[in-house]
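Below is one structure, written out as structure tokens, with a few remarks after it.
A single protein chain has been omitted from the complex, and every remaining protein chain is retained in its original position.
Every chain is named by a letter (A, B, C, D and E) in the order it is written, and numbering of its residues begins at 1.
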Amino acid sequence: MSKKKVKKLINGKGIRYDGRKLNELRPIKLEVGVLDNADGSAYIEQGKNKILAAVYGPKEVHPKHLAMPDRSLLRCRYHMAPFSVEERKSPAPSRREKELSKVIREAFEPSVFTEYYPRTSIDIVIEVLQADGGTRCAGITAASLALADAGIPMRDLVSACAAGKVEGHLVLDVADLEDKQGEADVPVAYMPNLNAITLLQMDGMLTSEEFEQAINLAVEGCKQIYQLQKEALKAKYVEVKEAKKEDAEQ
Amino acid sequence: MSKKKVKKLINGKGIRYDGRKLNELRPIKLEVGVLDNADGSAYIEQGKNKILAAVYGPKEVHPKHLAMPDRSLLRCRYHMAPFSVEERKSPAPSRREKELSKVIREAFEPSVFTEYYPRTSIDIVIEVLQADGGTRCAGITAASLALADAGIPMRDLVSACAAGKVEGHLVLDVADLEDKQGEADVPVAYMPNLNAITLLQMDGMLTSEEFEQAINLAVEGCKQIYQLQKEALKAKYVEVKEAKKEDAEQ
Amino acid sequence: MSKKKVKKLINGKGIRYDGRKLNELRPIKLEVGVLDNADGSAYIEQGKNKILAAVYGPKEVHPKHLAMPDRSLLRCRYHMAPFSVEERKSPAPSRREKELSKVIREAFEPSVFTEYYPRTSIDIVIEVLQADGGTRCAGITAASLALADAGIPMRDLVSACAAGKVEGHLVLDVADLEDKQGEADVPVAYMPNLNAITLLQMDGMLTSEEFEQAINLAVEGCKQIYQLQKEALKAKYVEVKEAKKEDAEQ
Amino acid sequence: MTSSIIARVRQKRIEQLISLGKRLDERGLTDYREVQVEVGVIEKAEGSARVRLGKTEVLVGIKIELGAPFSDVPDKGVLTVNAELVPLASPTFEPGPPNENSIELARVVDRGIRESEAIDLEKLCIEPGKKVFIVFVDVYVLNYDGNLIDASALAALAALLNTKLFKYAVKEGEVQIKPGYKPLSIRNHPVAVTFAKINDKLVVDPGLEEEQVMEARLTMTIEKDGKICALQKGGAGYFKIQQILEAGKIARKKAAELRKLVVKK
Amino acid sequence: MTSSIIARVRQKRIEQLISLGKRLDERGLTDYREVQVEVGVIEKAEGSARVRLGKTEVLVGIKIELGAPFSDVPDKGVLTVNAELVPLASPTFEPGPPNENSIELARVVDRGIRESEAIDLEKLCIEPGKKVFIVFVDVYVLNYDGNLIDASALAALAALLNTKLFKYAVKEGEVQIKPGYKPLSIRNHPVAVTFAKINDKLVVDPGLEEEQVMEARLTMTIEKDGKICALQKGGAGYFKIQQILEAGKIARKKAAELRKLVVKK
Partner (left out) sequence: MTSSIIARVRQKRIEQLISLGKRLDERGLTDYREVQVEVGVIEKAEGSARVRLGKTEVLVGIKIELGAPFSDVPDKGVLTVNAELVPLASPTFEPGPPNENSIELARVVDRGIRESEAIDLEKLCIEPGKKVFIVFVDVYVLNYDGNLIDASALAALAALLNTKLFKYAVKEGEVQIKPGYKPLSIRNHPVAVTFAKINDKLVVDPGLEEEQVMEARLTMTIEKDGKICALQKGGAGYFKIQQILEAGKIARKKAAELRKLVVKK
């Protein structure tokens, strides 16, 4: 976290620079089934984040020696497009991208019934087309929908959201500028029905009281996002049903 | 194409800076069977180009999973020696070399009866020792002889030559300086007996009339080179026959 | 060898800058069985060199296609820690490290009864934690103990030591500064019982007389180190026996 | 085995249709699939465009940065085209460094832009031999259903036309960013038209299934005045001269149609 | 198969013990294994420390060099943490470029140092935008018996506290080394505490066998005033919020104990 304060981010009334209240999410747009080739896919816009997620699988594992006799191999690739950030990013995966790929995969491990598909792999691909803070969380939110869209059985959807500390205030859904100038960022992935935290990281510094508030705030955010995810799935389901009806009527 | 005109390349009488007429090839020297280990090999000098081509195969494919049940796997590596160009080239294959390796391989695909040797590979190696413009074409011309030298059955020899546009004139067999200062370069690979164009690329700009002339000019060049290739093979064949006769006489 | 004389390294009485006589080894400390996971391990301090060696094997070869039907595959990795030298070294293996890995492996080939363990591999790992000249020799001395510690049958221990020429004098066990300012460095690996030189390299310039003296000097050094190796193994053996006795007595 | 039988049946079907002048999706032989172009989709990039060609979907983002010129052209900015076949787009795309397919794609797109001199690279020189603008054209394939070259070239052109360049001043050798933008100067409009040769006939804009059965591929990039500015033959087959000349005529017509979709009057 | 049966028996045993509040090596659930810290072990490095955590053994060496700052923080020195899982340390460690495990290890250690602002990076700036000190923290794993993060973070802290910075003067833009050293200014003391969740219970400092059966892993890095300065959940399982808050309390206590081993009063 850079401590250089470039701009006042929260005004006296507790309103953030983008007009949000402290515990308010950015506008979120979710779409399910947006890519033709993938077995499942979803698109998320959250603030200026624009992220695509795709799922391929369950499918034959390549290379074969990675196949597991008792469950499916879950793989994940989190990747940012070269043009997604201020300064062009080399398309070769950075250390950051490799770490996030790992923790995102681990965020889905508790969700997916991998034991249903031994000797296969399920590949999650997250491509950040435009980054605006909180890409790992938004990527997880989208990827969970892509898994559902692919028909992969899950214990629960995974919803993800960060809380953070900015200019002394605990805030929900940390935006890019808040992340850069703020005091802490706590990304959380959560399965609401199981009360299970499946990803937890933190940059910054928080007292234990602040941390407790932050994690509760993030979990509240996850629950709101969970509702949006279910609506997005329902919208897709309805769309498909209507399309089928139309087909039948023709 | 750089448009900086460093030097007048064609004089008022249509004579090029190296003394050639517009539709004249550079001096070409072809030798077949120049390397001891390769199953087939050839050497070409065309202008100051000096290029070796070798063929290994048909042979067992390594790694095995690349083997194809119904035909031979044709592979090609076009590579420039670090000392072949003005400024030392890193020996790691460049993007250009990777693209040329692909299109050269595709230039030979229509020529080789790959179906005769299922589950094998045929490897074409082209090493540019000195580059003087038109290395891909000269490399193809040599590699075709190397394939013949290796006894690989072919529908026809592949002959290659570029046409181009320099100072407003269409010219045959574009040299390095003409390529750098000229307006267009159209490399063509051609099987004369089948009237088949197996490689076609272009840098530069041409009207459709110019393009039609250029491609016809390049094909004429290919036909001349075809004769030279056949002579080179005959020379080798005679040499081998005479060597055998000598052996027999001893 | 840089010829820049920064400092007088040998005084009028033939005493070296670190107080040693010309034919004197640096203080050497050897410890066997220092790492818990490795099948065998050893630690050496020689001057300021600090080097760990570990052996894993005989074990299944990975990848399998490298396995040999009639003997064990000996592999070696000589590697320097980034902080082992003045200027931080990138952890990616340098060309020097790759060459040394090869010649060190070849220094052990004549020693190990690889034919006893067909289809397996024996992996030697040498990690230079601090470098002070003569790391390849010190690494070999330690790795030989690690092989013994792993219970790998050997024709003889391999002992290694360099001789060199510094300010016109032939010296034993060349230190870093002597290597940098000196006229020649001749690292030698040797199996005393077989009178077998298993590694020999040289940087610098020597007349044939000097070379003969240097190689004899290095071999004398190896013989001294051989004694130290045997003592280190004995110390370990006694320690184990005593530990077992203690276990029995408890 | 079964799948290869199905594949052969499918191949036969495609070939039969084409010999009748028809195609699987009921297009004519020289018809493009539906083309959708959307620009400015990535606000943070200096330029961007998404092109859909039927189900093929490509996103191009343009970034502009300061850097050094090449030593042999010290007075020109630098154009760099890169293509990523991201694993989103197809079960056959593997993560990893660019392979020959993505390199070819990038280089064919590059050639069209470079040879038509679409970007005025001289204007991107700040200090000759020292500092120039580098234009990064990143082609990002999102869904692969055939004919990536045409979709990518079109998206690249649309993105370039949509690109803004920040204003700057040079003070004592240092470049200072000033408020405001101006459009990147684009003076030519190269459009790629790709043909597949199937059963010895030419079809434009091959879909994925057509690509899988085609004998050879030919891309012709046509600039705004109808000149050819790049060519690329691909695939294991060959073309007759006559086919290439015929392709040239079609390409000019098709390029003009496609160009209208991205170039505003 | 047999080995996997043995593994399952072992797993059962570990789980049963933990449900009784016990562990394989007779530690309590919140006990660390024996910790040994040795500093200055690599004289040629600017700083160094070896930490043993039971049989886990990690060496950290610090090198300081001159270099350029990042363009977005021109007035700060650079911290670079790298971790090597060298093949010495385990039969499962392969030579090669860093994999996701070594990258995660390095980044979690980095985060604790960076976020607690342990190093005063402003003081490592020599000439803004041009020349700064780069602090290389190289984590070298020598023997792997579980809980590399805590051992590495502790060794990194001990090494940093042991680091000397050469004195220098800047003359006409050139840095000149002067005789003598001063200690590197370290103003905070982050300590990582890692929990394994096994059979829904938390244990600290998991050994290798515990790591092999754990459901999930949680690392909390605690700075000198008891604030949390880095978090990392790992592993295929999950945590309940209550478990995380409980872990926070234990972590603060454990971190204070560990800190005493490396920070001299």
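The definition used in the following text is that contacts are C-beta pairs under 8 Å (C-beta built on N, C-alpha and C of every residue); 3 or more make two chains touch, one makes a residue touch a chain.
Keep in mind the model is a prediction, meaning the values are calculated, not measured.
The chain not shown here is in contact, across the full complex, with B, C. Screening B:Asn23, B:Gln130, B:Asn195 or B:Ser208 for touch with the missing chain picks out B:Gln130. Touching the missing chain, out of C:Ala67, C:Met154, C:Met202 or C:Ala235, is residue C:Met202.
Among B:Arg20, B:Lys50 or B:Arg136, only B:Lys50 touches the chain left out of the display.
One chain is missing from the display, and on chain C it is touched by residues 1-2, 95-96, 98-99, 101-103, 106, 109-110, 186, 191, 194-208, 211-212, 215-216, 219. In the full complex, chain B contacts the hidden chain through residues 35-38, 41, 48, 50, 52, 54, 56, 59, 77, 79, 81-88, 91-93, 123, 125, 127, 129-132.
Rule of thumb we're sticking to: only the chains that are shown with their structure count from here on.
Path length between chain A and chain D in the touching-chain graph (shortest route): 1. Under the touch definition stated at the top, chain D and chain E share these contacting partners: A.
When the contact pairs of C-E are set against those of B-D, A-E or A-D, over half line up by residue number only for A-D.
Seen from the Cα centre of chain D, the chain whose own Cα centre is farthest off is C.
In whole angstrom, the spacing between the mean C-alpha positions of chain A and chain B is 52. Mean C-alpha position of chain B lies 27 Å from that of chain D. Touching pairs of chains, sorted by label, consist of A-D, A-E, B-D, C-E.
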